[in-house]
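Of the protein chains in this complex, one is absent; all others appear in place.
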Amino acid sequence: MTNFSKFYQQIATNRLSSWLITLPAQLDFWQKNNLHGEYKHWQKTLDALPSAQQTNVDLLHSVSVGNQGDLNEGESKRLENLLKKFKPWRKGPYHIHGLHIDTEWRSDFKWDRLAEHISDLSNKYVLDIGCGSGYHLWRMRGAGAKFVVGIDPTQLFLMQFNAVQHFIQDEKVNLLPLGVEQLPELKAFDTVFAMGVLYHRRSPIDFLYQLKSQLVKGGELVLETLIVDGDENTVLVPGERYAKMRNVWFLPSAKAMCAWMERCGFKNIRVVNTDITAVDEQRKTEWIDTESLSDFLDPKDNSKTIEGYPAPQRAIFIANS
Amino acid sequence: MTNFSKFYQQIATNRLSSWLITLPAQLDFWQKNNLHGEYKHWQKTLDALPSAQQTNVDLLHSVSVGNQGDLNEGESKRLENLLKKFKPWRKGPYHIHGLHIDTEWRSDFKWDRLAEHISDLSNKYVLDIGCGSGYHLWRMRGAGAKFVVGIDPTQLFLMQFNAVQHFIQDEKVNLLPLGVEQLPELKAFDTVFAMGVLYHRRSPIDFLYQLKSQLVKGGELVLETLIVDGDENTVLVPGERYAKMRNVWFLPSAKAMCAWMERCGFKNIRVVNTDITAVDEQRKTEWIDTESLSDFLDPKDNSKTIEGYPAPQRAIFIANS
Amino acid sequence: MTNFSKFYQQIATNRLSSWLITLPAQLDFWQKNNLHGEYKHWQKTLDALPSAQQTNVDLLHSVSVGNQGDLNEGESKRLENLLKKFKPWRKGPYHIHGLHIDTEWRSDFKWDRLAEHISDLSNKYVLDIGCGSGYHLWRMRGAGAKFVVGIDPTQLFLMQFNAVQHFIQDEKVNLLPLGVEQLPELKAFDTVFAMGVLYHRRSPIDFLYQLKSQLVKGGELVLETLIVDGDENTVLVPGERYAKMRNVWFLPSAKAMCAWMERCGFKNIRVVNTDITAVDEQRKTEWIDTESLSDFLDPKDNSKTIEGYPAPQRAIFIANS
Partner (left out) sequence: MTNFSKFYQQIATNRLSSWLITLPAQLDFWQKNNLHGEYKHWQKTLDALPSAQQTNVDLLHSVSVGNQGDLNEGESKRLENLLKKFKPWRKGPYHIHGLHIDTEWRSDFKWDRLAEHISDLSNKYVLDIGCGSGYHLWRMRGAGAKFVVGIDPTQLFLMQFNAVQHFIQDEKVNLLPLGVEQLPELKAFDTVFAMGVLYHRRSPIDFLYQLKSQLVKGGELVLETLIVDGDENTVLVPGERYAKMRNVWFLPSAKAMCAWMERCGFKNIRVVNTDITAVDEQRKTEWIDTESLSDFLDPKDNSKTIEGYPAPQRAIFIANS
């Protein structure tokens, strides 16, 4: 069973101590009532992972640990087989003792787009909302963060994270299986990341307030979301599906997004990057068994989704609380 | 103290019986914890209202009870003085034993615009969300509704309603001091009205789902809200104030509003009326002490609000669940 | 499904209206989460009961409705077969259209012992805590009570009650599937009965306070419980079993019981009856398939239970709040 005792021990005396008022009860409820049907199997897979010396950790330019040759051939094969039980691996890539987990997304591309624009993370408390398997958590730590917390309610992602954590072993990097609505108003993080989440929220305004309530006064929000072209009054609310995704709600223009952020009290709001997702950044690999971007676009016109909406365009917004 | 026992008695054996699971506890909490500071004074004002025979009730063409002359001059003056303690009277007008409560809004105009478009209310269960003082509740009853419930969290409006109820005395017309988020999924009303509320909601999508969850399958939603000109991707989110109102969030175009409703599962969606609010419909009277529409518009260009946004334009949408 | 709507309707405007704050939510939870595994079968048995005219109801000298001959022979047999599905019938007897339900207990004997001592029940609100199948509820109503409520958490007893209610049809007599700890402080009943319950409570003192909190000021408590001989400091706490019953805790002397009641604030406390339960009052009949009193006593010495404790001796206490 995933055990959060070490996390509680750390936050008891750091800036997040008030989180103990709600978090242990939430996670206890989760463990008793909401575990995924496959959870026990997954846990066994985790327990079967081979041990290896925690050497050559690089979190600055990649997320990698160890080298080819740390494991013998049999162990290497077993490692690959075990980790493939956690498919689909969406966010990455990871390099683990010579094994390249070639994930659907090149999340390092996104990191490269934003890294130069964000405040220095050295010695910072950092929160990543909707962190997936936690790829960016490691990069935040690599950039000097003192304490990194990711939240994501998808339990498979927690398994992927735990698998990586098994090899890297850094207790300052943590993933909790929570949704943003379960967070109290911590007002404790220096930087909050929320990438690829806003368009999944029914209420983007409430989401912005939730993000703000996690930040220390003057803290930095790094928000990335799908946008459309248009003026400050342009917002696309697609039908049932957008790029085959259900559960997509508000796609504002960059200007509209800035106006919303301002309305919610953010300051110093700027768009630091816009980017049309390319098929070299999101594509089918052997680590996913599902479709990927090329299947989501109109085969005759890659500027449109298969439903006829503008193809995915993403912007990164930075602002202060 | 406002007593809801008669309401509970009625719903115990009608279609709304499951409401007893949550409602009495909510209203008890409200009475014990959230009464307005003036509540006791208001209650005394209500208790001091003169008695009069409940004659000549007209709810079909107006909201009126009794005639000039039912009360003597002293009683008439006292009635006026007492009711003016409940200023501002926003929605109306009411005619009570010769007293004309000339409210800020001519809510009868709005009723006239929608009456021909809605389904026959005869024998229907009807809910009005954000009903204000309840003017339209009476008109719904006048149109034949079997059981009418309005909700509005503003306690002054409950006082205004109770004052009118004091004279009309119709237990099939009820106002509860609740917000929409306090309603369970009753799925019990034939028609739900939500007029002048959506633009005050941070999350219009959640609001649409809440409305839908009050309707019987196939029931009718009558929704009125502020709109802007534009195509289906046009949505105005104003700054801090819109026409001097705080707390205004999403002003979609009519087409965008229809798309949202469709996304939330409504069917047979149509715009039955659009209207630019005129100063003969919303204006200062002796029953309010505050500003009114003419103060909210740009004095040099009545097509704009004082903040420079498009002047208030309202549309009525009808759809089925 | 047992439906409490009529009960809610009645209490909405009577002295028990504050009960609506908690009761519907409790019973809704019960129906959704705690129904007995046989509940649906039992409900079908209830639905299959024959109809008969509600004639010759006697609640004053017995609990009986109708006469031999109201049902034809086939119906009579069916009635008996259906009602025997609700075995064991502990408290009674009942006479239903010629069918004699010869229950394990002659609860009429107990009623006769207390009837002359209690205050007149005419027009009273009466509560019976731990009412079993409700035999005494009917007798209380027969004695003139205006509104009678029994509570007992055992769902089979609710079925037995509903079966009898099916024939008598008196909405002023009600049984709710609740334990005493689920009651709010109603302070609304004129008389509260608690017979055969105190010795099953781990905390007799808390139980006495719970009883008191149901009574109007000055109301009457009628409490019957097992006692032992002894002075005011004599209290038997038996081992695992007493007369083969598990879950027996405190058996005080009559004097100790009076001292406890006084300590809890009761006034005018008196013992109106003590009685050693005889085998003609509690015995095996064809309406139970289990053992009865004669099996619980030492076969060689009926003054002792089979465990060697003093045989069951019961006393009736009456006091005012």
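Quick notes on this one:
Order as written gives the chain letters A, B and C; numbering starts at 1 within each chain.
One rule holds in what follows: a residue touches a chain if its C-beta (ideal position, glycine included) is under 8 Å from a C-beta of that chain, and two chains touch if they have at least 3 such contacts.
Note that the coordinates shown come from a computational prediction; the quantities given were computed from them, not determined experimentally.
Remark: the absent chain touches shown chains A, C in the intact complex.
Checked against the hidden chain, the listed residues C:12, C:236 or C:316 yield one contact partner: C:236. When you scan A:8, A:109 or A:209 for touch with the missing chain, the hit is A:8. Mapped onto subunit C, the footprint of the missing chain covers residues 202-203, 205-206, 228, 230, 233-240, 249, 256, 259-260, 262-263. Residues of subunit A that touch the chain left out of the display are 5-6, 8-9, 12-13, 17-18, 20-22, 24-25, 28.
Keep this in mind: only the chains that are shown with their structure count from here on.
Taken as a graph of touching chains, this assembly forms an open line, each chain in contact only with its neighbours along the path.
Averaged C-alpha coordinates give centres for subunit A and subunit C that are 61 Å from one another. Shared interface positions of subunit C, defined as residues touching 2 or more other chains, are absent.
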